[in-house]
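For this depiction, one protein chain was excluded, whereas all remaining protein chains were kept in their positions.
Note that the chains are named A and B in the order they appear, and that numbering of residues resets to 1 at the start of each chain.
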Amino acid sequence: MPEEDRRPDEDAREEARLNDSVAWNAASYLISGIVGFGLLGLLLDRLLDTSFLAVVGSLGGMALSIYYVWFRYGSRN
Amino acid sequence: MSLSTLATAGGETFEAPSPADFWQPLIGDGAFALTRPMVLMALSFVIIAAVLLATTKRLSVVPANKKQFAVEALYGFVRNGVARDIIGSKEFLRYVPLLFTLFTLILVNNLFGVIPPIQYPTMSRIGFPIALTLVVFVLYHLIGMKRKGVGGYFKSLMPAGVPVFLVPVVYLLELFTYFVSRPLTLAVRLFANMFAGHMLILVLFLGGEHLLLHGEGLLPAAGVVSYLFGLVMSFFELLIQVLQAYIFVLLTATYIAGSLADEH
Partner (left out) sequence: MGGSLNVIGYGLAAIGPAIAVGLVFAAYINGVARQPESRGMLQPIAILGFALAEALAILGFVLAFINPGVE
């Protein structure tokens, strides 16, 4: 495409805009960790007739997702 | 006394609005009824098509009238502010039509929530956000699989540098994020904002009316306050409606950009 409307600070702005959207993705990972692993624990609870795996999955998923958000977005520099 | 029935004077009880109030079939009933949001969705399509066709019929390089300028500003916002900044200047042009369509469609349908004769946000029925999300969901997976191959796409979900003993759980986390929580949050965020906002306005106006007409003593004054607060919340809702349309498009662009990126 023609790049006539491209300003010199374009790259920096692009980078900044892309970085600003990571907060939304971080929230997605947190939901996956807590809800996803919590559901997995609940499923195992139903299968094995136990009652602690949902809590373990939920808390473990929370720890994992916080670590992963730090790994993806926090440790870049 | 339950929470919903607020007894005031003369035995008149107040029925709080409930989610059932959003089910408004016009013709027929059951699964195949023609409902109000369906009509509104069709109406929004007609409005958008009419406005865009009318304002772009006689195009000039320098916008000749205010209408063309306004539509160009809207288009430029999606094209430059969202698509180019997020997807990158190399291949964003292919996705601008989709993003612009999504943005205008969601924006007009959300604005229906406060426009007086209509006053029903289409997206407060969850089927509509789900349909839009399905398009986005299929699209970003297809783009990724086309770009990297099916195997390569699933391999690319996993970033390098995760400790070996965490790889299985992190992969599970990534799979769940890509296939469940991303589409889920995209649809539910739009639905919940529209639904809750409209419900809040309904409660304030219906409650205010009830206090005004059936209240005793100082209660009509509270009804006036409720009306004023409802008015304030309507303007707040206007802001939310524009913002949610923007966020939906922004996240769509982010997902497309993520599927196009070489390394994860």
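Everything below uses one rule, namely that a residue touches a chain if its C-beta (ideal position, glycine included) is under 8 Å from a C-beta of that chain, and two chains touch if they have at least 3 such contacts.
Source: prediction; values computed, not measured.
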Just checking the interface: what residues of chain A touch the absent partner chain?
16, 19, 22-23, 26-27, 30-31, 33-35, 38, 54, 58-59, 62, 65-66, 69-70, 73-77
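Assume only the chains that are shown with their structure count from here on.
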Chain A to chain B, mean C-alpha position gap in Å, rounds to 22
With touch defined as at the start, can you tell me which chain A residues reach chain B in the complex?
1, 3, 5-6, 10, 13-14, 17-18, 21, 24-25, 27-29, 31-33, 35-37, 40, 61, 64-65, 67-68, 71-72
In the complex, chain B residues that touch chain A
80, 84-86, 88-89, 93, 159, 161-162, 166, 169-170, 172-173, 176-177, 180-182, 184-185, 247, 250-251, 254, 257
